[in-house]
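Single-structure report; data block below.
Shown here is a partial selection of chains from the complex, left in place.
Order of writing sets the chain letters: A, B, C and D. Residues in each chain are counted from 1.
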Amino acid sequence: MAKPFKRILLTGAAGGLGKVLRDRIKPWADVIRLSDLADLGATREGEEIVQCDLADKAGVLALMEGVDAVLHFGGISVEAPFDAILQANIVGTANLYEAVHKMGVRRVAFASSNHAIGYYKTTDMIDADAPVRPDTMYGVSKCFGESLSRYYYDRFGIETVCIRIGSSFLEPTSARMLVTYLSYDDLLEALRCSLMTARVGHTILFGVSDNPAKWWDNRKAGHLGFVAKDSSSRFADKFPPGASYPAQDDIGATFQGGPFLLSGPQYRQEQT
Amino acid sequence: MAKPFKRILLTGAAGGLGKVLRDRIKPWADVIRLSDLADLGATREGEEIVQCDLADKAGVLALMEGVDAVLHFGGISVEAPFDAILQANIVGTANLYEAVHKMGVRRVAFASSNHAIGYYKTTDMIDADAPVRPDTMYGVSKCFGESLSRYYYDRFGIETVCIRIGSSFLEPTSARMLVTYLSYDDLLEALRCSLMTARVGHTILFGVSDNPAKWWDNRKAGHLGFVAKDSSSRFADKFPPGASYPAQDDIGATFQGGPFLLSGPQYRQEQT
Amino acid sequence: MAKPFKRILLTGAAGGLGKVLRDRIKPWADVIRLSDLADLGATREGEEIVQCDLADKAGVLALMEGVDAVLHFGGISVEAPFDAILQANIVGTANLYEAVHKMGVRRVAFASSNHAIGYYKTTDMIDADAPVRPDTMYGVSKCFGESLSRYYYDRFGIETVCIRIGSSFLEPTSARMLVTYLSYDDLLEALRCSLMTARVGHTILFGVSDNPAKWWDNRKAGHLGFVAKDSSSRFADKFPPGASYPAQDDIGATFQGGPFLLSGPQYRQEQT
Amino acid sequence: MAKPFKRILLTGAAGGLGKVLRDRIKPWADVIRLSDLADLGATREGEEIVQCDLADKAGVLALMEGVDAVLHFGGISVEAPFDAILQANIVGTANLYEAVHKMGVRRVAFASSNHAIGYYKTTDMIDADAPVRPDTMYGVSKCFGESLSRYYYDRFGIETVCIRIGSSFLEPTSARMLVTYLSYDDLLEALRCSLMTARVGHTILFGVSDNPAKWWDNRKAGHLGFVAKDSSSRFADKFPPGASYPAQDDIGATFQGGPFLLSGPQYRQEQT
């Protein structure tokens, strides 16, 4: 059977999730073009490898040649000094969309992050229309990507699904991740729905598995048909409730972003 | 065990869904009164057949004699010239409710349609309180039935469930119907809940199975206890995503009503 | 200075509000075409008079020739037997929009009514998105006009402002009208905004003056720039609070539609 | 494995649900302190029994000594003369929270009731933010407990989950309870989530199993991770739909509180 796409571009292919996706998305396109700053190893069947700095506008334009759809996982995925985030996540994403537009690509799945809304409380339930509350400069850069892609949709009709990925790891590594866990299979399904749905407009999707505790209401992305199959419940025993509650001023426990919102060396150093 | 009702009236019994329901609703009443303009064949056990034009006020009044509850599937179920829709769907439904009121019937399940809200986008999620956006004159006539039945509830206490039926066929015949599919079993269950729930007031229920992709939020009809058992997911392979996205100006892909909203010979002819 | 329009059609020109508007809208168009079933007297300067039954499709089509914009005040404006309402308000309005579409008219101000939402309580505050709750068959016919015009906007781009007129009389004649009063000047201003605003889409505007007590929130029509100048407050002394409250089961006092919702000879006669 | 808590206080331990919980909550704490006005029988292993009138402020203070978390099921659980409700539910709950605060307890699960919102209609869907509509003086006292605990959270950081318990019995005993049924296992799970979730703030949780018909939307308590496992559907056959609908003025069928809202001897006697 013919594959749905001729060529899909995966940016950030050498990153943690890039590696997870590299083989799994093969059934979706004749060719997967993999891109990263870091080394991607040998080219395997059905792959093209293009090393590229997303901050290099001409390079990104070349990268987009012949591409049907983009999985944009490139950039920095942790808190970092703003200059680094600026180049990788802001300039990089701006370059990507300009290339998408110039090359006539019509669909992007953008790896946004729960850190775009990490300052909501752990007792809040929000949906896709809740105003952003980034919890780091990294989170601010994800908000930039979301508003930029909104602009490209309204102005040029380029469709994007912004997936605010929770915690996509092999398994949860903290009690917080029992809420935010996104299994690799569910991530893959979210991406499949993002690319394969005939019309997505500009959609915000919270990327989480069907975990028992929920902070995010995905109804407004119902048209995607994304139905998570996994749940963090099978890992619940790893994080039994302890003998005591977190302190009232424990901001890592108070906000959805968790301890991550306290990361970022630049400010803590500067404040001393 | 006694059946819940003595006599249920099914209008439109010779139509597509009427035929599906004819035998399946037998357990609900001692007598099913079947009505249609078209021929209904031989009377079977537990049935009464009354040929009747819904536009005939006296006929409809007679039709309602001794009826406990009504399943109103009569009228035209596709786009048609307004004169036809006027008689079958507008005058017909007005006659029906006048008869319901005069004869003291207390409950109606009204076959409304997703075409009452077909001009919402395929990326929208709406619920029962979203303002109507009919996509055809047929859809406008369904809006008429919905507001008429609201009036009869507020004024006379006659309770109606308006079921905005998605696509109720043996199986989906297009990719769009993966979203709008309502299996026959789920249709039956929706009707059962509509008739058997002690108090329904005036309820808008979206008639869809538990399909992966969703445009309609049924929470406001939660009191009905309708839980769809089927899903279009088993038909997904029949409509694999193609090699290309619909054009930006493809209005059949853009709106929930789908290609149906381009039907209707009267205007297209007239516009030339 | 050139007038904004060449020709405006005013239907229902012999009715109560039609007479009020006849002279006042003259500054808006070179020609005012007046239409009614009833006699309109002699033609004055800047007028054309066309006697026409809105239920006559061909007549309505001819009526629309050369028209830039329509003020649709025609039809029955009180509760009446359904057959009469059907012809005047349902068939009539359907004919009108079909003619509007065929003749390429782009803007309609439609005299809808508070009776489209008359079954909200007198302690409710609603806005344009509240589901309709008609209080009479007359009200149901206004809901028909609203959903029909929504269809013509979504399908053909014909823009309509549906003005849900409260009580537009020389002055309030009951305590209820202190809430629903729409002065003639404010009616005129609402119509002016409806016709003169560059883009109105399909707007629901509650037609009320700036009365102290309010049931209707007009924010969603803010783009019209309608600012009521009059208030019922100067008539408050005419309806001093009496010595007693209405009974708990006084439905005329309970619902926004007021005693009107008990009108309608057909049902009361039929019920006996 | 160490138990999560050292000492949990269960008030109302001799009541219907208190008895259900007494043994089942043992795994959660080294010691369960049981309290009631009524006799609690012999002390079993892992228990402490303290007879106490919640209206006795000093007694309640002593009761709280060494307690980690509270399950507050004490007080009157039916409609009763106000003087009785005042002492048991209002003074009692005020004493309890004052003691909680003085003793530094940080978490309470409060047995509130659906009768805090019993005057919503049986066709309404509400969530945790719907304004209260108590259906009895008992319901009013539950509203008091909810606003009191909100105060203690905002002012002192004491976290409470108010569980608006539906109908928690061995099985449903009326058709209404098919909607409001909360199995004992699901009650236990709701309490477990209320105590074990790291941060709950002040949460309103509707205590119902996963019944087909729903009046209450629990999304705003999603952070608790409460997932009901049982359903009233297996009891549906016990309450087949009868041959007739409830009368339009049957207020027991009209409001969510059901026949309970007509209880309360004090007023009916006084009205005669």
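One rule holds for everything that comes next: contacts are C-beta pairs under 8 Å (C-beta built on N, C-alpha and C of every residue); 3 or more make two chains touch, one makes a residue touch a chain.
Just so we're clear, the structure is a prediction, and the values are computed from it rather than from any experiment.
**Q** All chains are the same sequence, and 4 are placed; what is the full number of copies?
**A** 6
Rule of thumb we're sticking to: only the chains that are shown with their structure count from here on.
**Q** Pick from B-C or A-D: which interface has over half of its contact pairs in common with A-B?
**A** Over half of the A-B contact pairs recur in A-D.
**Q** Would the interface of chain A with chain D count as same or different, where same needs over half of all numbers used to appear in both copies?
**A** Counting which numbers both chains contribute, under half are shared, so the two copies meet through different residues.
**Q** Could you work out which chain's C-alpha centre is the most distant one from the centre of chain D?
**A** With centres defined by C-alpha atoms, farthest from chain D sits C.
**Q** Centre to centre, by mean C-alpha position, how many angstrom separate chain B and chain D?
**A** Here chain B and chain D have centroids separated by 41 Å.
**Q** What whole-number Å value describes the gap between the mean CA coordinates of chain A and chain C?
**A** About 51 Å, centre to centre.
**Q** What are the residues of chain D that contact at least two other chains?
**A** none
**Q** How is the touch graph of the chains shaped: line, ring, star, complete or other?
**A** Its topology fits none of the listed shapes; call it other.
**Q** Which residues of chain D touch chain B once you look at their complex with the stated criterion?
**A** Spelled out, the residues of chain D in touch with chain B are 121-125, 175, 178-179, 211-215, 217, 240-243, 245-246, 248, 253-254.
**Q** In the complex formed with chain B, which residues of chain A make contact?
**A** 1-2, 4-6, 106-107, 157, 159, 195-201, 203, 219-220, 222-227
**Q** Name, in rising order, each residue of chain B that touches chain C in their complex.
**A** 82, 86, 90-91, 94, 98, 101-102, 119, 128-137, 139-140, 143-144, 147-148, 150-151, 154-155, 261, 267, 270-271
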